[in-house]
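Reading through the structure tokens given below for one structure.
Left out: one protein chain. Kept in place: all the others.
Right after this comes chain A.
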Amino acid sequence: MTELPLIGEAVAVAAEPRLAGAKIGVVTFPGTLDDRDASRAVRLAGGTPVELWHGDSDLGDVDAVILPGGFSYGDYLRAGAIARFAPLMSKIIDAANSDAKLPVLGICNGFQLLTESHLLPGSMIKNDHLKFICRDQVLRVENNSTYWTGDYAAGQEITVPLKNQDGQYIADEKTLDALEAEGRVVFRYVGFNPNGSRRDIAGISNAAGNVVGLMPHPEHAVEVGFGPESLDGIGGSDTEGLGLFTSVLNKIVGGDK
């Protein structure tokens, strides 16, 4: 019998040194909660996280940006509706739309922020069951050609935590049809739709594939001992969210993997 690894024992997901040069900015808004977690995910994936403050006037020399989860401004008005007007957001919007195609990932509140800023279409409303929900969620990677999903296989199923109050993705039928036709549905809920999202959509991208938003939290499935398998043990492993972060790092650094 082979000896089992200790729960939480650091399993050598040796980060590739060549990725360390890639700098990923993680933006903190008032009310952001998962910023340290996103930074940890970047670090564990081998990149260098850079703390950004919503009131900053420039992005510095970051190669990509993560808008992390939380309740910016308490979500009192509408999730992401106020944070969208932060000084740094206009820089991010310009950079994402520019020829340089700054890679941007919005997680949970960050996804809501991306739809509020019109970098992504549609919107998020309250979960159909009207309760906050925290669970381990199976997702299917529908498109592995975006900046943030290149390290996954097309159709790969991953388990990552999901936790939100306003996670029901909605858009008009025409928009939904266009998203499907253009392959811009990046993640879809599998087995259980936790919030009533249209067409089981968990995450989408812009046309260029540099901007991706999703409701579930890949940054909480990046470390052995602290992910879905260790906490709940009902499938998947602890690190199936890491691929989003390695994907963008590889995209930034370029070349063969």
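The working rule: contacts are C-beta pairs under 8 Å (C-beta built on N, C-alpha and C of every residue); 3 or more make two chains touch, one makes a residue touch a chain; residues count from 1.
One rule holds for everything that comes next: contacts and distances are computed from a predicted model.
Undergrad: Refer to UniProt and select, among "Translesion DNA synthesis-associated protein ImuA", "Phosphoribosylformylglycinamidine synthase subunit PurL", "Putative aliphatic sulfonates transport permease protein SsuC" or "Quinol oxidase subunit 3", the name of the complex member that is left out.
TA: "Phosphoribosylformylglycinamidine synthase subunit PurL"
Undergrad: Check the options A:G25, A:G80, A:G106 or A:P161 and report the residue that touches the missing chain.
TA: Checking the options A:G25, A:G80, A:G106 or A:P161, the one contacting the hidden chain is A:P161.
Undergrad: Would you indicate which residue among A:A153, A:A207 or A:L231 is in contact with the undisplayed chain?
TA: A:L231
Undergrad: What chain A residues would touch the chain not displayed?
TA: Residues of chain A in touch with the missing chain: 1, 3-4, 6-10, 30-31, 33-34, 36-37, 40, 55, 69-71, 73-76, 131-135, 161, 163, 165, 217, 219-220, 223, 225-226, 230-231, 233-234.
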